[in-house]
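Here the complex is missing a single protein chain, while all its other protein chains stay put.
Residue numbering begins at 1 within each chain, and the chains themselves are lettered A, B and C in the order written.
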Amino acid sequence: MIIVMQASCTDDDITKILAFLEAHHLTGHPSHGVEQTVIGVLGAPGPSGSPTSIGGINPATAEALEGLRGVERVLAVSKPYKLVSREFHPDRTIIDIPVPFSPEGGLHIGSDQVVVMAGPCTVESEKQLMLTAEAVRKAGATCLRGGAFKPSTSPYSFRGLGEEGLKLLAKARATFGMAIITEVMTPTDVSLVCQYADILQIGARNMQNYMLLDEVGRQHKPVMLKRGMSATIEEWLLAAEYILSQGNKQVMLCERGIRTFEKMTRNTQDISAIPLIKHLSHLPVIGDPSHGTGRRDLVSPLALAAVAAGADGLLIEVHPNPSEALKDGAQSLTIEQFQDLVPQIQRIALAVNRDVALTPPLHAPISMKEIVYGN
Amino acid sequence: MIIVMQASCTDDDITKILAFLEAHHLTGHPSHGVEQTVIGVLGAPGPSGSPTSIGGINPATAEALEGLRGVERVLAVSKPYKLVSREFHPDRTIIDIPVPFSPEGGLHIGSDQVVVMAGPCTVESEKQLMLTAEAVRKAGATCLRGGAFKPSTSPYSFRGLGEEGLKLLAKARATFGMAIITEVMTPTDVSLVCQYADILQIGARNMQNYMLLDEVGRQHKPVMLKRGMSATIEEWLLAAEYILSQGNKQVMLCERGIRTFEKMTRNTQDISAIPLIKHLSHLPVIGDPSHGTGRRDLVSPLALAAVAAGADGLLIEVHPNPSEALKDGAQSLTIEQFQDLVPQIQRIALAVNRDVALTPPLHAPISMKEIVYGN
Amino acid sequence: MIIVMQASCTDDDITKILAFLEAHHLTGHPSHGVEQTVIGVLGAPGPSGSPTSIGGINPATAEALEGLRGVERVLAVSKPYKLVSREFHPDRTIIDIPVPFSPEGGLHIGSDQVVVMAGPCTVESEKQLMLTAEAVRKAGATCLRGGAFKPSTSPYSFRGLGEEGLKLLAKARATFGMAIITEVMTPTDVSLVCQYADILQIGARNMQNYMLLDEVGRQHKPVMLKRGMSATIEEWLLAAEYILSQGNKQVMLCERGIRTFEKMTRNTQDISAIPLIKHLSHLPVIGDPSHGTGRRDLVSPLALAAVAAGADGLLIEVHPNPSEALKDGAQSLTIEQFQDLVPQIQRIALAVNRDVALTPPLHAPISMKEIVYGN
Partner (left out) sequence: MIIVMQASCTDDDITKILAFLEAHHLTGHPSHGVEQTVIGVLGAPGPSGSPTSIGGINPATAEALEGLRGVERVLAVSKPYKLVSREFHPDRTIIDIPVPFSPEGGLHIGSDQVVVMAGPCTVESEKQLMLTAEAVRKAGATCLRGGAFKPSTSPYSFRGLGEEGLKLLAKARATFGMAIITEVMTPTDVSLVCQYADILQIGARNMQNYMLLDEVGRQHKPVMLKRGMSATIEEWLLAAEYILSQGNKQVMLCERGIRTFEKMTRNTQDISAIPLIKHLSHLPVIGDPSHGTGRRDLVSPLALAAVAAGADGLLIEVHPNPSEALKDGAQSLTIEQFQDLVPQIQRIALAVNRDVALTPPLHAPISMKEIVYGN
């Protein structure tokens, strides 16, 4: 930590700061520059194995220093996160997810294989879900997305089928041999969602719902943490740190666009966050070009861009009939568009020395013809 | 709702859209302009007294239309909220809060009286809370703020005293005759916090925690809904609509700054939101210059600006010793600074034909000298 | 300057950085913390009286350091501006502008008197300008605004009357005894505009048009520098530093709103910039609530907020018939609204121990009745 003093500070101000530091078991090293004095602060090592202080300095102490007389600014030096950091865990994290019928033993998110997750925004009916699942699986997706609990900006919008939606996802999982990712919105639903999902999704609006982060941190289930609408990279990593600090190390991060002044897209997809997170952290990163852009005509180019920039996977909204979707119709690909996209993803993946984790062709005992979907 | 067609759209595209509208019980009126066709859409009146469709049009239908061939954009015409809207409820809402020892029968938030709420960011100890409460009450505050459950960006920061903090707030309430405002972070804590608080605070990070909004919407307690860090005015009003739609009409909105590119302030306080909300809604609006700026030296000028622009109240962080605060030390006023500020607020309030709701002088049976604070 | 090293840096990296610093006549002081090493850098004093290096360190050197192996970040310590800084010039700057018929010898911008500048966005015709000038002067404005050269987002919009507009402003000046402020958009127009204007306005889009800044910096005319749409406070002060560094010390800064995600207002007026600039700089600060909000119904509350927060003046668009304005009709006050506003500004100014610089009543030799306006 570095304390930058005001040009007008007095010797007495400096003396008091040094005393304050000492009282907090820290050591201050003043350097008197041409115009200003700066004080370098060294912390004491924390209890072994415990990250409860960062660089040996309590975050509240840093805040308090900003309020002392003569102080202009306090500059943090250490990163405020540890468990998610690449510096303290240089090997990349690979999250293994067993999937029925998978010859490769399932998905390995964070490996050289790019994972394609696709499906409708929201589970609307058995027919809608099964049709989409079958189509995206045939096209190459290995993980099925679909919301049973849906956050909606308006209280008058559709909020999801709840547990009935989860059961339909489980049926699709058993029928088509796909992993399931679905959102959980509140701590009391976590155990229910864990019964059905392979990956728990934390939505953008809940990125700083700390009690929810704590709760999924106590599970033995992979978690996908979406970036908050206006979360900095640092805040996003700190939210992941919440989950890891409760014991759950299977966390992947999903870039889904940030809020900017631009009005033509729903969000601005921050593609640079993908390689940046890969530098800073060992956790896998997924791109969501559907929410990232909010426009069907931009989903495919942004999906390719994400993979070119190093994404470990993609999360894409697909709907058999987007104009009838109950939510997010404008950003859902049609099945045909998704079928066109997967081979392009594959080509980009090969160009960056990776591969797409493709499902095996559907074969017995799954006979598509015999499946009769409900409504 | 207005559908703007692409310049290149065909007659067939238009015919299909009109059929789609008809299938959804809507009527389309095309106008063929010099370059483009637009289709005005009229909805059917919703069930009497029910706001489940807006302008008679389901939000999902609007979204779905954006996905149809030939459509360039869909423009909403009606406001997506109703219960919070001034158009449908022209009289301002005044929230009455009984306060012990108050000769005026308590606070009347939204009236001509500007309400000053002050106190520490976080309840840290009995001594810290009681000292601050006594001081801010003497200086003129009528409502005491203080967090018992605290959201923290880092999992390693102090997260509040929990119920113990609530009990200390209750003690301060009984001792000094102030209303209490404190944050609730998760649905399962709502009933507990209701036992102690006069106003439930929903923090910025939880503005779109819909299950929490639902839960406070079912209470008979005033709620202060802080604006999310990157929430638009419309999203903020829709979040309030969640609460009102559950039956709780006692909602006030608190502007606490939005996230922008500027780095010198913690947030950018959007003062224009104060008169804008007053135009759009009947709900009271509170300014929070502490979070709005994040800098002690800016709190007082922004407090005055908020009142000049029409705020119904202020929420201000005060700490007896900011440099020892466990959170937000850099943005807390000292007691002396707060004492200086209240008369200035009073002068500005009078200049805009309002008044500050001031507490009566402390007198028997409350004898300050005899109070002994714990740690 | 502080160099923060990566946790993984080697001794060799540090040695090379110290050698690099030495080669640039700087001294490095490494401190080895628990997790990371930081290097404090001290510069050599620059040539006496010359601000060409900041804290004795060339800005390019700091940038270059960021590229060296093992470096995580370079933190600036010194402020990058000097001439505009309050630290190096503690007394506030007061800009005196002589105005015909003024009993007080003209305007004193930056003094205890709040200056009200008003007028149409654009000079459209003699009649429009003279009517507005007469009305705003009678209502209390002492400075007349009006654009002769207008920046327009679209090439198909009205771009101003040019020199003809300047001549009309000069006529209004002579007739009503008001100072004139008008925009200059390109270096070759500066000498022309100087012949007619009392204050040269640099618009938001030109805040970083450095050749224009240089050119107005060589004049003996007060300059109002508007904040760029997405300029940080620091960039804004650096743009002012350009002007001062050419010799022109008569600079005032104008906050006119910044670009954010909010769509209901044209910009988000950053009221906190007003007291913040007053802390950082000795230059006067003006608020522009017309561009700051873009909505007529928000102009008055934001004008009051700006004065409450410490603004030295206001710049307000007024049009005798806003619905016929060639530009910015939606944000122009009517004459009646402006007449209502001035006494409110006066009340707020008094509440913060200031006053409004009001014009004396119009009297002979100016006889309004006899003025005949052209078209």
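Convention: a contact is a pair of C-beta atoms (placed from the backbone, for glycine too) under 8 Å apart; a residue touches a chain by one contact, two chains touch by 3 or more.
Being a predicted model, the structure only gives us computed values, none of them experimental.
Note on the chain not shown: across the whole complex it touches A, B, C.
For the options B:Q128, B:T260 or B:S323, the residue in contact with the chain missing from this view is B:T260. Per the touch definition above, the residue from C:A139, C:L238, C:L280 or C:I348 contacting the chain not shown is C:L238.
Residues 2, 4, 6-8, 29, 31, 33-36, 38, 40, 42-45, 55-56, 75, 77-78, 87-88, 230, 259-261, 263 are the ones on chain B that touch the missing chain. Within the entire complex, the positions of chain A that touch the omitted partner chain are 230, 232-234, 258, 260-265, 268-276, 279, 292-293, 295, 297-298, 301-302, 304-310, 344, 347-348, 350-352. By the touch definition given at the top, chain C reaches the unshown chain through residues 20, 51-54, 59-60, 63-68, 80-81, 151-159, 185-188, 205-206, 208-212, 229-230, 235, 238, 241-242, 245, 259, 296, 322-330, 332.
Assume only the chains that are shown with their structure count from here on.
Of all residue numbers seen at the chain A-chain B contact, over half occur in both copies; the interface is built from largely matching residues. With centres defined as mean CA coordinates, chain C is found 32 Å away from chain B. Between chain A and chain C the centroid-to-centroid distance comes to 41 Å (mean Cα coordinates, whole Å).
Shared interface positions of chain A, i.e. residues touching 2 or more other chains, are given as 230, 259.
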